[in-house]
Structures are given as C-alpha cells and as structure tokens.
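Missing here: one protein chain of the complex. Every other protein chain is in place.
Then we have subunit A:
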Amino acid sequence: MKAGIVVFPGTNRERDMAQAFRVVSGKTPQMLWHQQDNVDGFDLIVLPGGFSFGDYLRSGAMAAHSPIMKAVRRFAEKGGYVLGVCNGFQILTEAQMLPGALLRNAGMRFLSQDCHLKVEGRDSIFTSGWTHGDVFRAPMAHGDGNYTAAPEVLDRLEGEGRVAFRYCTAEGHMKDSDEHVNMNGSARSIAGVLSENRRVCGLMPHPENLTEEILSGTDGLPLFTGIMEALG
C-alpha cells in the first residue's frame, strides 16, 4: 500500500499518523505539501489533524480550496481511498466530499480527553478491522467537532450504514443529550461518516494516537490493520 499524508500550513498530527502506518506496515507514508496538484500513484490519501490555515474563517475552509484538494477530489472520484481525521474531517466536509458540517462544540470548550466510540459503519475498509458494534477508546482534541446535517441527510446516512462511528459510553450506550458521552453535541452522536461509495471516511477523534502500548494502548490499531489488510 502506498499512502500519502497531506500537510497544510498548521497541520500538526502528520507524524502521529505516519507512525501509526509504520506500526502496521513497516513503511513510512509520503508527506504531500498542500501546493502539490496531483496525487497519482497512491492507494490512500490521509488528511491528518491540526489547524490548517489557523482555522481562519471556518475550520478546514481554506484548506478545502487548496491545489492538492482538487487532486484529492479527482482521486476520490476515480475510486481512491481517503481518510480524514479531526481537521481532515472538517476539510472533507468543507470540500463537500462528505455530507454535513462540523460546528463549534456545544459546550463552547475545546475538548482534549478520551472518548469511546462504537463501530457502526458497514462494508468499509475503515471499519473492517473491528467487528460491527465494537466499542473502543480514542483520544479527541478539537474545538469544532459538533457534527450537523439536515435530518433527511442524517436519516440517509443511518439507512445506508454510513455512520462509521458514534460517541458512546465505555459500555457502548449512546446518550445524545449527555455532555459526558456525546461531548461535543454532535447530531445523533455521530463521530465519523462514510461517503456514498464508502471509500472516503472522516472522523473527529484520533485512533492514530492509540496504536502502541507505549502510548497507553492499542485501541485505535484496528483502523490501520483494516486498511492494511484491504490495500496490502
């Protein structure tokens, strides 16, 4: 598998992401600068976390219109795999490659803590490392993670099994209106979604930061083993 990680001015989790891929594949993904205008030859493009362009205007808004995102869009339209984490998820929604938008956290506070996620997505390489319904721990670190979309869009995402991950308790219970469980106030506790062809995935929390025992756990590893098994 040849993976590329896009770096915008203000991106800061690209090395964490590269390390997670190194752990499962032994190979280091290539870093791609945002001014590059093609991503040919890659199997997977990753948009990592950070604060691209200082989060000015709206989180991810400026990055969504950078030269490399035109190339990433073409790549995705041809069936390429794209993963966006945190700011990467925000960029994918701003680029309208994923539905919905990420608003300011409902409690207004930047949230830097662990959360629990339930695996709900079906038929996707981004969830195949887990069993449907599994619960895992993941760190989160964001100010704008409050997922929103029109009710009919949410219905459609749910109906098509395109809600990849939801916030839940350690025991796997969802509580939409409980700020200790659905901490950022996301609609229907949605933490991650899939595109129509299931090859583009965005999520707010950071599985890449729990991929080695030295990081206090390997709860996030199945994201990467699932991708590896699918793409070789």
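Simple rule for what comes next: a contact is a pair of C-beta atoms (placed from the backbone, for glycine too) under 8 Å apart; a residue touches a chain by one contact, two chains touch by 3 or more; residues count from 1.
FYI, contacts and distances are computed from a predicted model.
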Fill in the blank from the handout: Of the listed "ABC transporter ATP-binding protein", "Phosphoribosylformylglycinamidine synthase subunit PurS", "Molybdenum transport system permease" or "Citrate lyase subunit gamma", the name UniProt assigns to the chain that isn't shown is "Phosphoribosylformylglycinamidine synthase subunit PurS"
Problem - Touching residue (missing chain; options A:Ala61, A:Met174 or A:Leu231) - result: A:Ala61
Practice task
Out of A:Met1, A:Leu103, A:Met174 or A:Leu215, point to the residue that touches the absent chain in the complete complex.
Solution key: A:Leu103
Completion exercise
Touch assignment to the omitted chain, from A:Ala149, A:Val181 or A:Leu210, lands on A:Ala149
Practice task
For the chain that's not shown, point to the residue among A:Thr93, A:Ser128, A:Ser189 or A:Thr211 touching it.
Solution key: A:Thr93
Fill in the blank from the handout: Logged for subunit A, residues touching the omitted partner chain are 57-58, 61-62, 65, 93-94, 96, 99-101, 103-108, 146, 148-149, 185
